[in-house]
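Quick one: structure below, then a few questions.
Shown here: the complex without one of its protein chains, the others still in place.
Going in written order, the chains are labelled A and B, and every chain counts its residues from 1.
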Amino acid sequence: MANAAVLEELNKIFCEVFDDDQIRIFREMTAKDIAGWDSLNHINLIVAVEKRFDIKFTTREIMTYENVGQFADAVEEKLLKSGRTPDLIRR
Amino acid sequence: MLFNTFGYFVFAITAFFVFLAAPGKWKRTVLLTASYFFYSFFGVKSALLLFSVSLVSFFFGITMRSVRSSRRIYYLWGAIFLHVATLVYFKYAEFIVMNVNYFLKEPLSPIHVIMPIGISFYIFQSLAYLFDIYLEKIQPEKHLGYFLLYLSFFPKLLQGPIERASQLIPQLKRGYVFNYNKIAEGVQLIIVGLVKKMVVADRLAFFVNEIFSDVVNFSGLVLVLASYIFTFQIYFDFSGYTDIARGLGKIFGIELSENFQAPYLATNIQEFWRKWHITFSAWLRDYLFTPLLSQFRNFGAWGVVGAVLITFAICGLWHGPAWGFVIFGLIHGAYMGTSILTLKKRNELWERSRVPAGWVRKWRIFVTFNMIALSFVFFRADSMKDAVYILTHLTGPVDLSILFQAYSAIEILSLIAAVALLAKSPGFAPAISINTNRGLSQQFYYGVMVNLLIFLGVKKYAPFIYFRF
Partner (left out) sequence: MRRLSISDSEVRNVKIFGLVTVALFMLCVSVFEFVFLRLGETLPYEDVVRRQQLNEELYYSPRYFNVGDIYKIYGVQSSKPEIIALGTSRIMPMEQKHIAGAKFYNAGVDASTSREIAGMLKILKSLDREAMPGGIVLGIDSWLFNPNYPANRQDWKSRMKSSLERIPVLAGFYAAYQFVAQRTKSYDMFIADKGSWFEYLFPAPQETGIGLNARMAQGGFRSDGSFHYPDSHKADNVREISEWRQWLARDQYRFTAAADIDPNALNNFKGLLEFCRTKNIKVVGVLLPFRGDFYSALTSVQPQAGFFEKFRKTIPSAMNAFGYPCYDFSSPEAMDLTTEDFWDNLHLKQTPFGKIMKRILVEFHDEPMINTVL
């Protein structure tokens, strides 16, 4: 389970990509829950997350995530693999 | 047998009664038999091909799951190759040879391959199934019978909708429960679809066919009119077909996906593709655009444009072996690319302009519709030359009397009446839908529709436009 730090960072990225400070993400959230979350913004999200966390997704992975929760778990997993702990990503 | 023939009507009713009479476990066998029986009317070879493709897909699905995760990609590519090769052979080989011959000193002898009806749809549906297995979104279907039925279910076999396995297979497995309301809804949908096709689309076709078969002999405004009318014709034709398919599905207890949601009321091109041929554009989005875009994601705007153009080129080409279709696709690619890159800016401009939102919306619908109509010129024209001629001769003397030469007063009135009634059909605009009224109005509505069909339905053989895809 992704920890709170990861989720908080993700939430910031969501707000930036969708230009909406009111967004609050939750684990079961999917594309249907945000207006304007189309395939384009989906990729924008990915790119933003990759930049922010310095991680890389494969195309296959991008197509697999069903909701925000799975996505967040994957982010955390990649962070751990690269030796960084989620706490330390906080600026 | 097409949906709008008497023979099909007899077939569907017979199939339904046999289906009802069959004991629970046998119902799915009835459906499968009926589907293959139906399809073999278009040629036993077509049925065999469908069966072979189904088998291949079935085994690939199971195999992919059972091998090691790292090797699955090879099986996926193998399956993709087989599917695409089959489609390319049956649909594009003749076209490819014809085009290659332009460049060869010794041209190859032209080949003639008959394209099995519906191949474009079931190949795509089967590919979606395999992709979803690879992405671990679904488990492979282990029961061959259900899988065969998933691909061959006759209401959707000829022209879609393209169904996802996660939507259709569970429904097929669920036991059938007689539900009068579903059957009534299904019959209503079929009536609406038949009116769209036989009363409106086929009648509009008379004028469109006249003009498009002889473009150089008509003045500019007539060409414009014919293009607009075609835009409506294809909508009524294809959405009518989808209504009939969904209505039939409902009668057998299956909910098939929607394909149209008032597409010409879209305010921009992106929205249009979310409302037109929905199952097809969703397929493109999920299995072509998204992977392409994620591969190109580090190239910024160029990456987006590239992904869009490739996707829409394939979208156009999917419709058939003709350059007109490819151009149609590329035009929409250009529209989409531009729209994606500029939509935010344009929204901001409109907001700052103080023009009332209602007017902005109407204006955007108008512009979007015209963009679509323009692209359809390439879609419909008999040749590239004709398409270019139309677009370069859009002005000219106004002579609308041609409409009264093409149609009698009764026909024009009935078209207007039919379209007005169709606006109240369920599924178009819920606010004014006939189903939200109670009382006798529903019976009256469908009574009028049935009579429209009987007296004003075009009875000559008129295949659905998307039938050749």
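As a working rule, contacts are C-beta pairs under 8 Å (C-beta built on N, C-alpha and C of every residue); 3 or more make two chains touch, one makes a residue touch a chain.
The structure displayed is predicted, hence computed values, not measured ones.
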Where the missing chain makes contact, among the chains that are shown: B
Touching residue (missing chain; options B:F6, B:Y102 or B:F178): B:F178
Candidate in contact with the missing chain, chosen from B:G43, B:G300, B:G396 or B:G447: B:G447
Residues in chain B touching the chain absent from view: 20-21, 178, 180-181, 184, 404-405, 407-408, 410-411, 414, 440, 442-444, 446-448, 450-451, 454-456, 459
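Throughout what follows, only the chains that are shown with their structure count from here on.
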Chain A residues within the chain B interface of the complex: 38-40, 42-43, 46-47, 57, 59-60, 62-64, 66
Partner chain A, residues of chain B touching it in the complex: 73, 134-137, 270, 285-286, 289-291, 293-295, 297-298, 304, 340
